[in-house]
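This is the structure I want to talk about, given as structure tokens.
What you see is the complex with one protein chain gone and the rest in place.
To keep things simple, chains are lettered A, B and C as they appear, and every chain counts its residues starting from 1.
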Amino acid sequence: MNRRQFFRTCAAGLGGSSIAMLGFSPQPVLAQVRGFKLARTTETRSTCPYCSVSCGVIMYTLGDNAKNNKPSIIHVEGDPDHPVNRGTLCPKGAGLLDMIHSPNRLKYPEVREAKSKEWRRISWDEAYTRIAKHMKEDRDKNFITKNDKGVTVNRWNTTAMLASSAASNESGYLTVKSARGMGMTAFDTQARI
Amino acid sequence: MTLQSSLDIQARSATTTPSPSVRSSAAVAKLIDESKCIGCKACQVACQEWNELREEIGNNVGVYDNPSDLSASSWTLMRFAEVEDKDNNLSWLIRKDGCMHCADPGCLKACPAPGAIVQYSNGIVDFKQEACIGCGNCITGCPFNIPRISKKDNKAYKCTLCSDRVAVGLEPACVKTCPTGAITFGSKEDMVSYGEKRTKELQERGYANAGLYNPAGVGGTHVMYVLRHADKTEQYSGLPKDPSISPLVSLWKGAFKPLALLGMGVTALAGFFHYMKVGPNEVEDEKSREEA
Amino acid sequence: MSKYLQRYSDQERMNHWIVAICFILAALSGLAFFHPALFWLVNLFGGGPWARILHPFIGVAMFGFFLISMLRYWHHNKLDDNDRKWLRQWRDVANNREDMLPEVGRYNGGQKVVFWITVASTITLIVTGVIFWRPYFANLFPIELIRLASLLHAVAAFTLIVSTIVHVYAAIWVKGTLRAMTRGNVSDAWAKKHHSNWHREVTR
Partner (left out) sequence: MTNSWVDIKNADLVLIMGGNAAEAHPCGFKWVTEAMQQRNAKLVVVDPRFTRSAAVADYYAPIRVGTDIAFLAGVINYMLSNDKVHMEYVKTYTNATFLVNDKFSFENGFFTGYDEGKRSYDKSTWGYQRDKSKDEFVMVDETMQSPNCVYQLMKKHYSRYTPELVSKICGTPKDAFLKVAGFIAGTHTPDRVMTILYALGWTQHSVGSQNIRAMAMIQLLLGNMGRAGGGVNALRGHANVQGITDMCLYSEVLPGYLGAPTDADTTREDYLKVRTPKPLRPNQMNFPQNFPKWHTSLMKAWFGDAANKDNNFAYDMMPKRDTAYDALAIFERMYQGKVNGFLCQGFNPLAAIPNKKKLGIAFAKLKFLVVMDPLQTETAEFWKNFTDFNNVETDKIETEVFRLPATCFAEETGSFTNSSRVLQWHQRATEPPGEAKTDAEIMASLFMRMRDLYKKDGGTFPDAIVNMAWAYSNPNNPAPEEVAREFNGKALGDVMAPPDPKNPKEPPKVLVKAGEQLPGFAMLRDDGSTSCGNWLYCGSWSQAGNNMARRDTSDPSGLGVYPNWGFSWPANRRVLYNRAGADPAGKPWDPKRKGIAWNGTAWAGSDVPDIAPALGPDSGAGPFIMTPEGVGRLFAVGLMAEGPFPEHYEPFETPVGVNLMCPSNAKAVSNPAARVYKGDMEQFGKMAEFPYAATTYRLTEHHHFWTKNARANAATQPAQFVEIGDELAKEKGIANGQMVKVRSNRGEIKAVAVVTKRIKALEVNGKKVHTVGIPIHWGFIGLAKSGYLSNTLTPFVGDANSQTPEFKAFLVNVEKA
């Protein structure tokens, strides 16, 4: 009887605070802020690959470039020193991390054979060999050395190329150099569009 | 701003005694200048990226607001409103919605879990999910409809004002990324005076009703707006004009709490003393049986 | 004429105790959320989240079983002039001067009042509780209603707890009462003393 009464009384709250003081209270949660995730990452400065404002970005990779560490990018944010963006990034730039790690990134050379319904993984060597064979065959067959007026023209216009406008200058330079070297004239770029 | 990995706590949910409060760090604030906001959602994405959140791929429901509402993984959101004045002049009013970091936070007041919501001495109101019990009282208490309970873990989430960045001396991710300089960050004092300066500039530009939104009803906020039409805050996707903690919540989490406890105690004590004074009401023969 | 009179059937008693246990659990968990000083009570339920998860289910169970009792007893608890007279004489009640009170039937005025308070607060608790029950129902209601419900829930819980304290104390104070719920019967003398009209009725 008396125990029950006592229990009820406790429940009613009289003893609550005293019980809490006796140590039944849960551990106070340590209200520490989340750890700063970039503290020991490695910074690499780069240029945003989207539009032509070409904002400066800083990529933060895991690890300190030690031999045994594979530097994976964990965060990208604006470069505050960059005169144009001064650290800011637009929604595309702010989401660069998800582009770098997109599940839709290509990882291996693949081929889709004529009439096939699927991709097949191939080696780089097979890819280069087969593509170069196609190209040489077409070039040898359709290359025009002289036009109908007898002028040397040395052009190849049956294999066409459209070049990226997101590749680097160095890459673009090598592309135009090799395409011209092969005699390509059906050659254009996204930059026109 | 303090340079430490943990910020001093000024207030703690469900805690009746004061937190250590001798040291006080300078209050910080974020100012959102609506007149410069283009609704690009960079803040949304930067918030996701920094805080390691990813929103579900939703659907378009006929508006630019995507995702269509705040969620446990979307702590800030651009809200778009097409408003025509009486002369048919169109404005596209875009407001970055998110936690206002009230000086008098309704969420903290309503929270029953000790330490699940804390207010740092710099003004940031932060949720500690480890201590959260998922009751949703923070939602009930919030005058701005901000906190959201996660479907995944039933914990409440909202903007932390990037407390982890602020703690090491950086500005929040949304502030840093904002392309047009619509979001700025600094000491509350500086932000108030910058906001007042911007207000003046906008008034000179022809927005006679421009104003700084730092509502007194919640003790001022650590996220403030500069609005071109401060007289019609509701036009900005329902920004309350004079927000305050609902009187219902104040009563519930205020006076009623100790009084009710007292009431229950008094009732029990009354019984105790009644018994001691008047004694039991006995039927004679039964009493003897009991005692036997 | 036996020495003991049957007051509650086995089923009635079991139902009462289920409601009682649910009440205790709901009250303990509810109080934990109600006042920081009592938050430690969540440990009885396996921590805060568990207390939060269990509380509404316990509440629903309590309401369900309480509903059975309520439907069974409400017609015994209609207040009449006799009860009002009884209630007006609360000083005599409190001082064990039963001989000065009107004759009482199955339940006295106090019991009836407690019954109706309990009914009112339990219904309030279930209705308001559902309104802010997360994550299932709260999103169906406007925030202002949730706020009102939260407040009313607390008020109703307070009322229920206070009236239950009275209810329990009365059982302790009036000796021989508890037996009605533990054994299902009361002594002939107890019935004659406290519920003479009812005694007459059942012994007729």
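Observations, loosely collected:
Operating definition for what follows: a contact is a pair of C-beta atoms (placed from the backbone, for glycine too) under 8 Å apart; a residue touches a chain by one contact, two chains touch by 3 or more.
Not measured: the values here are computed from a predicted model.
Considering the intact complex, the chain excluded from display touches A, B. Even with one chain removed from view, subunit A keeps its contact list with that chain: residues 42, 44-56, 59, 61, 70-73, 76, 81, 83-86, 88-100, 102-117, 119, 124, 127-136, 138-140, 142-143, 145, 147, 149, 151-193. In the full complex, subunit B touches the hidden chain at residues 35-42, 44-45, 48-49, 54-64, 66-67, 82, 84, 90-94, 179-182, 198, 201, 205.
We take it that only the chains that are shown with their structure count from here on.
Taking each chain's centre as the average of its CA atoms, subunit A and subunit B sit 35 Å apart. Here the spacing of subunit B and subunit C, counted between their Cα centres, is 39 Å. Averaging Cα coordinates per chain places subunit A and subunit C 65 Å apart. Among all residues of subunit C, those that touch two or more other chains are 35, 37, 39, 42, 47-48, 161, 165, 169, 172. Contacts with at least two other chains are made by residues 114, 131, 261, 264, 267-268 of subunit B. Across the complex, subunit B meets subunit C through its residues 14-16, 110, 112-114, 131-137, 139-140, 145, 149, 151, 154, 246, 248-249, 251-252, 256-258, 260-261, 263-264, 267-268, 271, 274-275, 278-287, 290.
The residues of subunit B lying in touch with subunit A in their complex are 5-7, 9, 12, 40-42, 44-46, 48-50, 114-116, 118, 126, 128, 130-131, 160, 163-168, 173, 176-179, 181, 261, 264-265, 267-269, 272.
Against subunit B, in their complex, subunit C makes its touches with residues 32-37, 39, 42, 47-49, 51-53, 94-96, 98, 132, 134-135, 138, 143-144, 146-148, 150-151, 154-155, 158, 161-162, 165-166, 169, 172-176, 187, 189-190, 193-194.
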